[in-house]
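Starting off with a structure, shown below.
Shown here: the complex without one of its protein chains, the others still in place.
Naming follows writing order (A and B), and every chain is counted from residue 1.
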Amino acid sequence: MDERLRSIETIVASRRGEHGALLSILEDVQRTSDHNYLKAEELACVARALEIPLAQVYSVATFYAFFNLKPQGEHVITVCRGTACHTRGSKPLLDKVLAHLGVTLGDDGSATTDDYQFTVQTVACFGQCALAPVIAIDEVIHSKVSEDQLIELVRSLQQGGQE
Amino acid sequence: MDEKLINVTIDGRKIAVGRGTKIIDACKRVGITIPTLCYLEDISAYGSCGVCVVEVENSPRLVRSCMHIVTEGMVINTHTPRVLHARKVNMELLLANHPLLCTSCERNLNCELQALAHQLGVRESRFGRTKTKFEEIDRTSPSLVRDPNACILCNRCVEVCESMQTVSAISMIGRGLNTKVGTFLDGGLANSPCTNCGQCALVCPTGAIVERSAEDEVFAALSDPTLTVLVQTAPAIRVGLGEAMGLGEGALVTEQMVTSLRRLGFDRVFDTQFTADLTIMEEAHELIDRITHNKPLPMITSCSPGWIKFIETFYPEQVDHLSSCKSPQQMFGAVAKTYYAKRAGLDPRTVRVVSIMPCTAKKYEAGRSEMDGAFKWWKKEMDLSDEERFADVDWVLTTRELARMLERIGLDFSTLEGSDFDDPLGASTGGAVIFANSGGVMEAALRTAVETLTGTVLENVEFSDLRERAGIREAALTIGESTVRVAVANTLGNARVLLDQIKGGESPYAFIEVMTCPDGCIGGGGQPIPSTAEIRAKRIASIYEEDRHKPIRKSHENPSIKELYETFLTKPLSDVSHQLLHTEYTKGDAYRY
Partner (left out) sequence: MIRILDQLQRVGEESLYPQEATIAIGMGTCGVGSGADVLYRRFGEEIERRKLPIQLRSVGCFGACSEEPLVMTGVTGLPMVLHRQVSELDVLPIIDAVLAKRYHKGRVYCKISEWDHHLSKYSYGTGYPEVPEWNQIDFFRSQKKLVLRNAGIIDPDSIAEYVAVGGYRAFYKVLGGMSRSEVIQVIKDARLRGRGGAGFPTGLKWELMARETEEEKYLICNADEGDPGAYMNRNEMESDPHSLIEGMLIAAYATSAKEGIIYVRAEYPLAVKRLNDAIAAAYEHTFLGKNILGSHFSFNLSVVEGAGAFVCGEETALIASLEGHAGRPRVKPPFPSKKGYLGKPTTINNLETWCNVPLIIAMGSAWFARIGTNLSPGTKVFSLVGKSRNTGLVELPLGEKLTTLVYEAGGGSSNVEKSIKAVQSGGPSGGCIPAHLFESSIDYENLAKIGAIMGSGGMVVMDSDNCMVDSARYFLEFTTAESCGKCTPCREGLSQALSVLDRICEGEGKESDIALLEELSRHISDTALCGLGQSAMNPVATTIRYFAQEYESHIKRRRCEAGTCETLVAELCSNSCPLTMRIPTYITLLKENRLVEAFTSTLEDNPLPGTLGRICHFHCQMRCRREEVDSPVHQGELHRYLADTLYKMGQEQEVYQQMIEDKYPSTGKKIAIVGAGPAGLSAAFYLVRLGHEVTIYDEHPQAGGVLRYGIPAYRLPRDVLDKELELFDLLGVNFRFNTSLGTDITVEALRGANDAVILALGSYHHSHLTLEGSEGGHVIQGTEVLRRQAEGEDLQVGKRVVIIGGGNVAIDVARSLWRLDREVTIAYRRGRDEMPANRSEIAELFAEGITVVFDVSPKSVVRDGTGKVTGLSVNELEQGAFDVSGRRRRIPTGKDSIIECDTVIIAIGERVDSALIEAEGLSVNEAGHLAVERYTYKTALDGVWAIGDVITGPSTAAEAMGHAKEVAHLIDCSLMGEIRFHTLFTDFKYGQEIWDTAHEGRQIKAGQLPVAERHSSFAEVNLGYSGRQARMEASRCLRCDVCLEGEVSNG
């Protein structure tokens, strides 16, 4: 863990003084984290290194949708809830995949399976509206997805996980 | 500031106001008080509540009078149907997610939300609750209780914590309807850098932040015949309690206060001012010791527990600048349970000390683990086990709590006859009285130190430089050949300025007084609400008035103090003094959570 905190200090050092440093640093820290989330000690480390109050860092981390404060699943399924996707049926897609994985969205708008294999989350809009409905699985965009296709994609990941 | 005046028309009346005036303040000039829940003059202008809106001609939308500055020729209407409706709807919206548990709220009948709802004609909200969950109440702190459910997100507390105190223990967490005021990782105030100053509670318009009440415990102790319950009252209470009992801002009620405490059932009514004088004795000698023995300077006062927590947390490397003296409250507890108990023939285990303090941090201070000098003193003598540990001070009540207790027993405060403190821990000097004001400890200390150092009698005991109403004050005095520079800071933001000077090796001062709260203890977090700059000015004046009328104004001349030294402590900075009246500090960490 010390190594991790050192690497965070390196991130802070490389971005110190940049415009929008706190956002960029937290983004970097999360991107380099294990389960794509910000841990308490990591947030504290950033606050200490930047000499800004802990509460401010927490305020920022809880304000922006990009930041996770809970570990995310091995595979992240992101269902776009943009207007175009909504008009083209992204809600049923979301319901279907949640039911398939047996989870429900929590207060933070995401759901992670107990085995940390999958996280289902939504995004306000991918900006891929022409391809609606759009989902992303581990950052790969799938366009014009039907419910069956989506479940098929998830199944193949599930089977892949068992091997 | 630009001298040019700005002409505006408010509700048809023309008026000229200074450039940069906010609409809300301009309205005050024509006798219109604009209702608001988030604006607090000189403290916080956030613009969140939306209650202070007014109509400005040629502005497409309603305008927040607390944020907008007048411009030449502006035409303002403050009570059109559109304005009144908008205010009312915003109030209804705020009430929709408010618990509305007024009768069980500490702030019942002293709540801005409640009062404004009444003023705006909102009897019930047409809207239902939309928040799906209730937030956990933060009871971690020894001083304060935060109930986010009652919060209306006015941001005043965040603002005082961040800007005035530079502590930032709390912040706006989350977004949208889930926004709340919270601490890092929702760990609670106790797990934050919170200094327990309670300024947040003072500015809170609702019951979302209140002191942690000890009323019930004290009532229970008072009714327990096996206990001897002593009470001490801090200097600032005599100018705060009257206010809380409805006698007007800054009313001086020393003698009624004493009677009322007796009526409540305290066995002895003593005065923290007694140990304020004692503090001066110890602290002045410590200063002299530091100056003459080349020990770390500047020395900084240590009476204000919020400040202690602040320096321990944010400037741990500077704690050796702190005077090792305990605060008067703690000195009182230690002396009462040793010197007085012995003298009165009381088993210290049956003695309870209750403090009436203008301060929420005092609750925290009394609970600090090292604050059991009396127990340690008796431990050897009586062969006590660790399980029998007792604290020097058992319970701390704020001015507001005492007022509530008096109300509860139905005491008619206004017709109460005055009486005097009990002896011997009730005797005090003018130097002790002014502890209540920022600069007072310094002034009292100088009254004693100068005389001690120079051996001459000080003619003018009032140090006007230290009485100027500024966040940081300075004075230079010539003692013999040398000039000693001293400084006074109130609020932690100002203290930080002086600490940064020390950190940079640029501090020119030998002695610094720091008070956590604006204007000192009279503006403490336990004082009556509201506690505005205007009100505080009246409290300050009453305190100086009390000082002026005290027959003895220098601490070292207090006969009871002299007796204490002669019969018990021997001399300032003696071994017993050190054991009972001095303490050590802990190095903290602002990033601990």
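Things to note:
Definition applied: contacts are C-beta pairs under 8 Å (C-beta built on N, C-alpha and C of every residue); 3 or more make two chains touch, one makes a residue touch a chain.
From a predicted model like this one, the values you see are computed outputs, not experimental measurements.
Of the chains displayed, those contacted by the omitted chain across the entire assembly are A, B.
Across the entire complex, the residue among A:S7, A:Q56 or A:Q158 in touch with the chain not shown is A:Q56.
Of A:S14, A:T32 or A:T87, it is A:T87 that touches the chain left out of the display. Across A:L5, A:A40 or A:C129, the single residue that touches the chain missing here is A:C129.
Not every partner is drawn; the one left out touches chain A at residues 18-24, 26-27, 50, 52, 56, 59-60, 62-67, 81-88, 91-92, 95-96, 99, 102, 109, 123-132, 134, 139, 141-143, 146.
Although one chain is hidden here, its contacts on chain B can still be listed: residues 46-51, 53, 61-62, 64, 67-69, 82, 85-86, 89-90, 93-94, 96-97, 126-128, 130-131, 152-153, 172, 174-179.
Definition applied: only the chains that are shown with their structure count from here on.
Centre-to-centre separation between chain A and chain B, using Cα means, comes to 44 Å. Against chain B, in their complex, chain A makes its touches with residues 40, 43-44, 47-48, 53-59, 62-63, 107. Against chain A, in their complex, chain B makes its touches with residues 133, 162, 167-175, 178, 182-185, 192-193, 590-591, 593.
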